[in-house]
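Sending over a structure as structure tokens; questions will come in a sec.
Only one protein chain is missing; all other protein chains are in place.
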Amino acid sequence: MNLRFGVIGTGAIGREHIKRISQTLAGAEVVAVTDVNQEAAKQVVADFKLNANVYPDDKALIAAKEVDAILVSSWGPAHEASVLAGIEAGKYIFCEKPLATTAEGARRIVDAEIKHGKRLVQVGFMRRYDYGYVKLKEAIENGAIGEPLMIHAAHRNPTVPETYSTDMAITDTLIHEIDALHWLVNDDYASVQVIYPKKTKNALPHLRDPQLVIIETKGGISITVEIFVNCRYGYDIQCEVVGEEGIVKLPEFSNIVTRKSGKLSQDILMDWKDRFIDAYDVEIQDFIDSISKTGEPKGPTSWDGYIASVTAAACVKAQESGVTEAIELDERPTFYEEGAKTNEVSA
Amino acid sequence: MNLRFGVIGTGAIGREHIKRISQTLAGAEVVAVTDVNQEAAKQVVADFKLNANVYPDDKALIAAKEVDAILVSSWGPAHEASVLAGIEAGKYIFCEKPLATTAEGARRIVDAEIKHGKRLVQVGFMRRYDYGYVKLKEAIENGAIGEPLMIHAAHRNPTVPETYSTDMAITDTLIHEIDALHWLVNDDYASVQVIYPKKTKNALPHLRDPQLVIIETKGGISITVEIFVNCRYGYDIQCEVVGEEGIVKLPEFSNIVTRKSGKLSQDILMDWKDRFIDAYDVEIQDFIDSISKTGEPKGPTSWDGYIASVTAAACVKAQESGVTEAIELDERPTFYEEGAKTNEVSA
Amino acid sequence: MNLRFGVIGTGAIGREHIKRISQTLAGAEVVAVTDVNQEAAKQVVADFKLNANVYPDDKALIAAKEVDAILVSSWGPAHEASVLAGIEAGKYIFCEKPLATTAEGARRIVDAEIKHGKRLVQVGFMRRYDYGYVKLKEAIENGAIGEPLMIHAAHRNPTVPETYSTDMAITDTLIHEIDALHWLVNDDYASVQVIYPKKTKNALPHLRDPQLVIIETKGGISITVEIFVNCRYGYDIQCEVVGEEGIVKLPEFSNIVTRKSGKLSQDILMDWKDRFIDAYDVEIQDFIDSISKTGEPKGPTSWDGYIASVTAAACVKAQESGVTEAIELDERPTFYEEGAKTNEVSA
Partner (left out) sequence: MNLRFGVIGTGAIGREHIKRISQTLAGAEVVAVTDVNQEAAKQVVADFKLNANVYPDDKALIAAKEVDAILVSSWGPAHEASVLAGIEAGKYIFCEKPLATTAEGARRIVDAEIKHGKRLVQVGFMRRYDYGYVKLKEAIENGAIGEPLMIHAAHRNPTVPETYSTDMAITDTLIHEIDALHWLVNDDYASVQVIYPKKTKNALPHLRDPQLVIIETKGGISITVEIFVNCRYGYDIQCEVVGEEGIVKLPEFSNIVTRKSGKLSQDILMDWKDRFIDAYDVEIQDFIDSISKTGEPKGPTSWDGYIASVTAAACVKAQESGVTEAIELDERPTFYEEGAKTNEVSA
């Protein structure tokens, strides 16, 4: 029987997920939508020929009997309330990042979920479902490189819109590395420092770009992440884990190889959506299949959302202070220990 | 509304497709199955919890009202009869290769489909849906390398079962290159020659392995394909198209890069199913979506199946004769000209 | 004590070697030069500030007491006479390819050298001194890929002068593969076939380009070599040896990797002189050092020159006949068995 989704927020990313669920994935359908712009919500029903009700707001949609699971893809500041309402109603929740815009908000969700007594929430950190990251994690866990000691990562976008501000380099961009890297090495973050290299002339006046973020984990791993959102040449995600016995690195995005005009070359992606398109599919399919098989999602948890919120806040603080800032996490609740372990993607 | 499949043949590849349709793809379901081994057919219904009828034979399944489309994944020699019956019944047909085991049989299907007046049949040549091949074709059609002059290809398997015979290097292995390469360069084959290099000690006594197939197209393109099915090291598909202004080549399968013990390395796939797993998904999804949108499949046609049959027969003849053999195709019916053009996969 | 060279032929390649000996290598000097154009010979002495005599012809230069070794870089048809005169005089000889323009001529040199009783001659096949080829041979001899079964090679130039004719694809271009490939796999050639793919529009009317040469060795190895001398995009030498247990391949020429404008790229060389510049240095230094240490050169022998001449003649015959032609070599004289074995370059 299909998992019946209610989608909260039918903007760009909401539409993508609606298309994915109704046209690409198996075992699910979209039966309800809502958006602050009701016309947009109606339009999406028409565009994708959905057999779905349009609700006036998230509360009504969450309350609807036909809705098994909600997909939260609204404006970030609205996430927390929808997720809390969803937990209250005992519905499954797939929430796009951020889970909440503050650490306190994320903690409230964690507490609500623990009180509910069963995992309901999965946060939309799709990199854990990317073939390359999955293989990196496998290699590390198989001991291929011994104990991890350092990670060198880069997150580069060709360009960003004018509304993109310096702190968004953390909250919108680095946020993906924040989730993926602690998961990769199964460690917690301890502190962070942000360095501003010489600014590119291609960034607008209000934006510091590039940035260099240096994070230390509790286990002592040193992580450097270059964030460069006006790099011009392409959308490029790099991640290299240096261990005691060897190094593993994400592959370049696979593309045909051309010999022409004195160059041996392959295309670099320009659009981030192309880079993780498979991961988005696998992520939601895993949400659907896990609930179908085990009654719980097994992807990134509310606790992972909490870690991301706390870490992002410390990173933004470090952007402003210029010094090393502590990343202070509450103790991990036992509730999430199992959850952390059961996230195994077979690729 | 879902496309309702009846599956003829529930062996290994039939089960794969049933799993794919019911658990991975959108817009379709399996409503009927049959197999010469009725127990196997019943088992697959149970295993995948299908809501599907088990029919005693292909004729009964094809006649069933609930069946919109048949998927033929039975024993090769049985394909022709099922496909002809399917056309007779006006059902959509996805037929695994070979379309027919003889050129005459493939021609009979072509004629039946033309008589029917609308495209019903798609042949399971999945490489046309592989990202790498799609990008190669795009590059060639965009003029990136000018006119194609040569293709260098290789099809390597780590090992084959004892039942694999010398002619199967053509009918089971090369058959994929036979379909993909004429499609890539939009040309027809003219002649073929087979050379037997020194035999590997890793092949069984009855098998000539490796083999070198040299094909010339009507347009004058020279194609060399190495077939090496006991290459030991991995499943490896290579394809390089040399044009007047440059060269394009399939990428290596993308895998994480490891530095360890004095080696910079990445894993090569050992299993062919992993190499084209995405292509299989895209292929069937395209069959479903095209029928839904246009009322016709747009993938590889009966005519492509006919080309493959004629070419394979000439290759086998060349294996035996040791000399260059002509590949004599009937004139392409106008019916298939449009079909050939409409196969556009966006990747 | 320095090895004192007399250089016969001060055209482009002669000048390169003179510069190499006098400005790059150790243990040698140029003490004599001659050229049919005496002014050119004098000019080279002035240009490189050589302390060298200019002789009226090769005979006078060969006879000169101060000359220990002659370097033959004159017009191809003149090589045989100079080499025979050099052997007669007991001088060491480094002869650019071809050793002789006919198989009979090469055989005469072989016989003269055998009669002389000691190795004097080295032929300028520099690929044996290229790091990549040396490593390929090492890997094959160490059993890394088991028995070699096939070789896929390509020899591509961006363009050729108007004087380049169809047979020069063999005698000037393929000649390097002819020498390198039998050396790589330690086997002799048995037969050859030449196929003409569709002609590139970038070749002049009188030239067949590209060409595909298919050679079989006595041991049964199948070799395909693409020759494409108007490939436009670069000077590109490819060589892949397929063995029973694995494959080894020449590396791409090493160049910095650039990410820019949506491309991950590295430059391909455009000029053949850059590709083997190190090999030229190592080749002549090895000639100098071997003579100094053992009294004999240990590089490619007169017999290798003979093999090249016989094979090239058969290839040209195959170009014209369109059928498979035998490559018929005399039995290898015992004199050259040791020589073949002693060619070990440490890289």
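As written, the chain order gives the labels A, B and C, with residue 1 at the start of each chain.
Just so we're on the same page, contacts are C-beta pairs under 8 Å (C-beta built on N, C-alpha and C of every residue); 3 or more make two chains touch, one makes a residue touch a chain.
Here the structure is a predicted model, which is why all the values come from computation and not from measurement.
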Chains on display which the left-out chain touches in the complete complex: A, B, C
Options C:A103, C:I145 or C:V185, residue touching the unrepresented chain: C:I145
Of C:I247, C:I291 or C:L329, the one touching the omitted chain in the full complex: C:I247
Which of A:K42, A:H152, A:K263 or A:R332 contacts the chain that the document leaves out: A:H152
Where the unshown chain meets chain A, residue by residue: 146-150, 152, 195-202, 210, 212, 214, 216, 219-222, 224, 226, 228, 231-233, 242, 244-247
Chain not shown, touching residues in chain B: 232-234, 236, 252, 259-268, 270
Touching residues on chain C - with respect to the absent chain: 22-27, 131-132, 135-136, 139, 144-145, 245-261, 266, 278, 285, 289
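Operating definition for what follows: only the chains that are shown with their structure count from here on.
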Distance-to-centre winner among chains (Cα means, whole assembly as reference): B
Inter-chain centre distance, chain A versus chain C - centres from mean C-alpha coordinates, in Å: 58
Cα-centroid distance, chain A relative to chain B, in whole angstrom: 37
Inter-centroid spacing, chain C versus chain B (mean Cα positions, whole Å): 45
Residues of chain C touching at least two other chains: 232-233
